[in-house]
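A single protein chain has been removed from this complex, and every other one stays in its place.
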Amino acid sequence: MARIVGGITTSHIPAIGNAIAREMFEDPYWKPFFDAYPPVRAWLDEVKPDVAIVVYNDHGLNFFLDKMPTFSVGAAPEYQNKDEGWGLQPLPPYPGDPELSWHIINSVVAEDFDLCTCQEMAVDHGFTVPMSLLWPDRAKMGGLKTIPLVVNTVQHPLPSPARCFKLGQALGRAVESFDKDLKVVVIGTGGLSHQLDGERAGFINKNFDLMCLEKIVDDPEALTKYSIHDLVRLAGAQGAELILWLVMRGALTGTVSKLHSNYHIPISNTGAGLLLLENAA
Amino acid sequence: MARIVGGITTSHIPAIGNAIAREMFEDPYWKPFFDAYPPVRAWLDEVKPDVAIVVYNDHGLNFFLDKMPTFSVGAAPEYQNKDEGWGLQPLPPYPGDPELSWHIINSVVAEDFDLCTCQEMAVDHGFTVPMSLLWPDRAKMGGLKTIPLVVNTVQHPLPSPARCFKLGQALGRAVESFDKDLKVVVIGTGGLSHQLDGERAGFINKNFDLMCLEKIVDDPEALTKYSIHDLVRLAGAQGAELILWLVMRGALTGTVSKLHSNYHIPISNTGAGLLLLENAA
Amino acid sequence: MTSVSAPEPIPGTTIFDGSMAMRGYALNKMCYSFNEAESRKAFLADEDAYCAKYGLNDEQKAAVKARNVLQLIAAGGNIYYLAKFAGIFGLNVQDVGAQQTGMTVEDFKAKLVAAGV
Partner (left out) sequence: MTSVSAPEPIPGTTIFDGSMAMRGYALNKMCYSFNEAESRKAFLADEDAYCAKYGLNDEQKAAVKARNVLQLIAAGGNIYYLAKFAGIFGLNVQDVGAQQTGMTVEDFKAKLVAAGV
């Protein structure tokens, strides 16, 4: 059977994509951020997952307001990265795992999650930046396949933190009922606190972020008590991306232990959090 | 507050659209079908609903398999009917009620339904044929506004009958918490038994249809016990459209009484069922 | 997860699920394009080029060429999209039903009438 070997949280800020493209790894602004990643890469190198499920929000590349789904799951043989309009060079496509995608879709829809299924899907920086951070060398990805899971954070109403956590739990059950010996890692992207728009632009809440980094490990249910409106107030308009972390955390059904963590302010307008969580059977 | 005054079920077969366009109301094949509608129109004329929520499935006009949502709700100021490829002349657009749409969306997403919201949406025969049957004279629509609610019946997994009924119940609560004096009618379209594809094409199950016409009035929960696979086996591949009726029925939260019904075999490949259900407070 | 495991097959019925959807994606995408009059015209003007543009595989191309609905379904076609293909040739769901069941259209219609008795 397939097994979820761990969960990772990481920021997905577009500026990181720029910094990677310009190889600013030793730049004083970027060094404390990039230096946090090698331990996570070493773990991935050792564990060698077969599939990465990447939970992110589309930022207006694949979805527009004419058809804005709450939860979407990719079921494509590969995912293209495309021009987002502000200069990030598109990366080569990522291989999918449609067979596992459909197993997840069947399983999760049977548990009353009303998915949008996507047999073609362009992935944006929300997906590619985490992939580039975790697998900077594509050659080291080996046969790694990917499944994008997209949560609406663009247009309210967003799904509640509690609903996202429950989706994660259903995702965990789905993966672990898949009849193939696969090691799966789930990546919750985005966050932590940030706000891009309005007079409150630049809002960051360090205390709230540190609390989230702690609770998401041992007491994720505590975070599901917040409403979306709470998250916007406490973590900024885009800080609501915490719901993506909650999907990831819900999928870790075993004994969870924190192998690595980092928190750094600021990257662009954001408090950037990194976590590596092992999921022991 | 808004109130759901009643529910209607009706077939939405494209051939009906053709027959209407050719005014075949007195044709011996069509007469027993069309003759069932005047009592329902008289009721609508008398009750004068302000809004019609039309539950149907898109047949490959607005949605393709690149983005196939389970449940979609229109939130557009108007809905265009478009060329579906096989000759039905597009009808003039239908006015929407985006304010009520958003109220429903907010309410239903808060109840853990993972909607796709559509601020632009082309409606196909699944929507227009029932509208033409119920309001053959557009002038008599008055200020009637419409809200399309689309359920995936194109690609499995479909949402279960039980899930659809629950969505209807949430829809009912949503409408009845809307702070405006509106009379709302909910139209469940499609069905009853039919199968278009495969060696079993032309399959119709009269006994099952008659049972559904009875149970949907007084014991809809009995119908929610079926799985989608049961419906395909018992009502044909497209007979699974019964789930659209269940969304409608779930929305009737009061005392339901049957004011009119009709069943006729065949229209095109289908057993056509008509029901007018009053929803007393 | 019994709800997810495959239930008993239904004779003469193909469930259009994930595995069919994967198989038929190119074919269905082509048929979806037939919502537009220009696409229908382009198909009629050069059928082979149109099928090639959408990346149909050999099985799908042969089924399209044969206008054979059962073959189109076996190749991953979904009836809702295939209806748009059939529409190009003026075929409705009763013509399509007759073809799939190996009946004349008259017999197929008579069978439907008989279902009501």
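Each chain gets a letter, A, B and C, in the order it is written, and its residues are counted from 1.
Heads up, the rule we're going with is that a residue touches a chain if its C-beta (ideal position, glycine included) is under 8 Å from a C-beta of that chain, and two chains touch if they have at least 3 such contacts.
All figures in this text were calculated on a predicted structure; none of them were measured in a lab.
Engineer: One chain isn't displayed here. Which of the visible ones does it touch?
Structural biologist: It touches the following shown chains in the full complex: A, B.
Engineer: Using the touch definition from the top, which of B:107, B:224 or B:270 touches the missing chain?
Structural biologist: With B:107, B:224 or B:270 as choices, the missing chain is touched by B:107.
Engineer: Among the options A:41, A:156, A:215 or A:258, which residue touches the chain absent from this view?
Structural biologist: The single option touching the absent chain is A:156.
Engineer: If the hidden chain were put back, which residues of subunit A would touch it?
Structural biologist: Within subunit A, the residues touching the omitted chain are 14-15, 59-61, 64-66, 82-87, 154-157, 195-204, 206, 227, 229, 232-233, 237-238, 264-266, 268-269, 271.
Engineer: Suppose we count only contacts with the excluded chain; which residues of subunit B make the list?
Structural biologist: Residues 75, 77, 98, 101-103, 105-107, 110, 119, 173, 177 of subunit B touch the chain that is not shown.
Note that only the chains that are shown with their structure count from here on.
Engineer: Between B-C and A-C, which chain pair is linked by the larger number of C-beta contacts?
Structural biologist: B-C
Engineer: For subunit A and subunit B, let me know how many angstrom lie between their CA-based centres, rounded off.
Structural biologist: Chain centres of subunit A and subunit B, defined by C-alpha means, are spaced 38 Å apart.
Engineer: I'd like the Å distance between the centres of subunit B and subunit C, where a centre is the mean of that chain's Cα atoms.
Structural biologist: Whole-Å distance between the two chain centres: 25.
Engineer: Could you work out how far the Cα centre of subunit A sits from that of subunit C, in whole Å?
Structural biologist: One centre to the other, that is 38 Å.
Engineer: Counting only residues that touch at least two other chains, what does the list for subunit B look like?
Structural biologist: Within subunit B, residues 65-66, 155, 157 contact more than one other chain.
Engineer: Could you list the positions in subunit C whose residues touch two or more of the other chains?
Structural biologist: Correct list: 3, 17-18, 21, 25.
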